[in-house]
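Then we have chain A:
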Amino acid sequence: MSNELRVDNLVTGYGKQEIVHDITASALPGHITCIFGPNGSGKSTVIKAIAGLLPAWSGRITLGDTELTGLPVHNMVRKGIVMMPQGGGVFPRFTVMENLRMGGYALNNRDITEDRIESLIADYPNLQRRRNTPAGSLSGGEQMMVAIARALVTDPAFVMLDEPSAGLSPALVHETMQRVVSLKERGVGVIMVEQNIREALPVADSVYIFAGGKRKFAGTQDDIRDDNHLMSIYMGGT
Partner candidate 1 sequence: MSHKFSRRKFLRNSILGTGAMTLGFPALNVNAKEHKIRVGVVTSLSGANRFGGNLTRRGYDLWAEEINKLGGIEIEGERYPVEMFYGDAQSRPASGADAAERLIIQDEVDVLFGPYTSGVTLAVQPISQKYRVPMISGSAESPNVWLAKPAFNFGMIPAVDLTTDKSMMVLAENLGDRAKTASVIGVDEPFSKETAEGFRKGVEESGLDLLSYELFPAGSDLSAIVSKLKSENPDIVAIGGHEDIFINFVSTAKALNYKPKAMIMHYGVTSAAFIKETGTDSNGILGVSVWTEGLPYKDELFGTASDYSDLSFSRWGTRPDYTEAACSASGLVLQDAARRLGKAPPWDQGTRAELAKAIEDTDIETFYGPVGFAKEGNHFHNNTKPVPVVIQIKNGDVVPVAPENASKGELVYPIPGTS
Partner candidate 2 sequence: MASKPDLTPKLIVRSLLIGAMVIALVALPAAIDPYTLRIATGALMWAGLACAWNIVGGYAGYISFGHSAFFGIGAYTTAILMQSDVGASFFVTLLPAIILSMAVAVAIGGPTMRLRGAYFAIATWAFAEMLLQLVTVLDFTGGTSGLSLPAYLNEFFFYYTMLIASAASFIGVWVLIERSRFGFRIKALRDDEPAAESLGIRTNLVKVQSFALSAAITALFGSIYAYWTTYIDPYSVMGPEITDQMVVMVLLGGLGTVWGPALGGVLLWITNRYIWSTFGDTVIYLPILGVIIALVVLFLPNGLISLIMGRQRGKELISRILGKL
Partner candidate 3 sequence: MSSAYHKAESSEYPPLAIESVSKHFGGITAVDDVSLSADVSEVVGVIGPNGSGKSTLFSLAAGGQKPDAGKIRLQGIDVTGWPTWKIARTGISRTFQIPSLFLNMSVRDNLLAAAVEGDWKRARERMESTLEMLEISHVIDNLTSELSGGQQKLVEFGRVCVRDPKVILLDEVTAGVHPNIRQIILDAIQQLRKTGITFLVIEHDMEMVKEICDRLVVMDQGKVVAEGDFETIASDSNVQQAYLGRT
C-alpha cells in the first residue's frame, strides 16, 4: 500500500528519558489501528513522535514515500495527519465554531473551511445548538465531539487519537467509538491509543499492544483469544 503510515525502529522519549525502545508499526488508510498497553508503555509517546511533538531519537517515520521524520509539528496537518491529543485538545476560550475554524487553519481557505464545517456539523446536533459556546464550558463528551469534527475539517488521510475515552462515562465512550467508526467509513485511517480495550477492540482492524516501550503484540482482534490472554500480555508480557 503506497499510503501506509509507518514507523520503523523508532526510539524516543522525554528529555533524557527513553520511553520508546525500537518500535516498528504501521497503519493503513481506511483502517482502524489500535494501540493498547499499560501506562508508560510508550503508546502515546509513539503517536506524539509521529505528530512531530517529540523528536525521533532514531528510526524513521514515513507516509507512503514521504519522509516525515524530523518534520516540524505544524507541517503534519498539511501532510494529511491530524492528531487529537488526550482530552481532545480543544481550545477552551474558543467557541465551538472557532475551534472548528481552527481545524481548517492549514487549509488557508475560508470558503472551503466554512463549507466543510457546515457539512460536518450537520452530523452533530449538540454542537449545532452550541456553535457560539466557549468550548471550555462544554462537557467532556461534547469537547470530544468538537475535537473529532475539528480533525476532519482538513479532510486528512490519518487521524490519531490519544485515549479518546479518558474521563468519559461508559455511554459516551460507546458513542465516541461509533464516531471513530464513522471516520473509518469516510475512508480516514484511524490510529487510536486506548485504555478501554473492551470498547475499542471490537472496532479495531489491527491491534498493537506495547509494554515497557516495546511491541509485545501485533495482529488483529481475532488473534486475541480472551480476556485472560489479554491480561497475560498486559501483565506478564509474552
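As a convention for this text, a residue touches a chain if its C-beta (ideal position, glycine included) is under 8 Å from a C-beta of that chain, and two chains touch if they have at least 3 such contacts; residues count from 1.
A quick word on the picks: all candidates are chains of the complex that A comes from, given by their letters.
Remember, it's a predicted structure, so these values are computed and weren't measured experimentally.
For chain A in this complex, the touching partner among the options 1, 2 or 3 is candidate 3. Residues 13, 15-19, 38-42, 163, 165-167, 170, 173, 194-200, 212-213, 227-228, 230-232, 234-237 of chain A touch candidate 3 in their complex.
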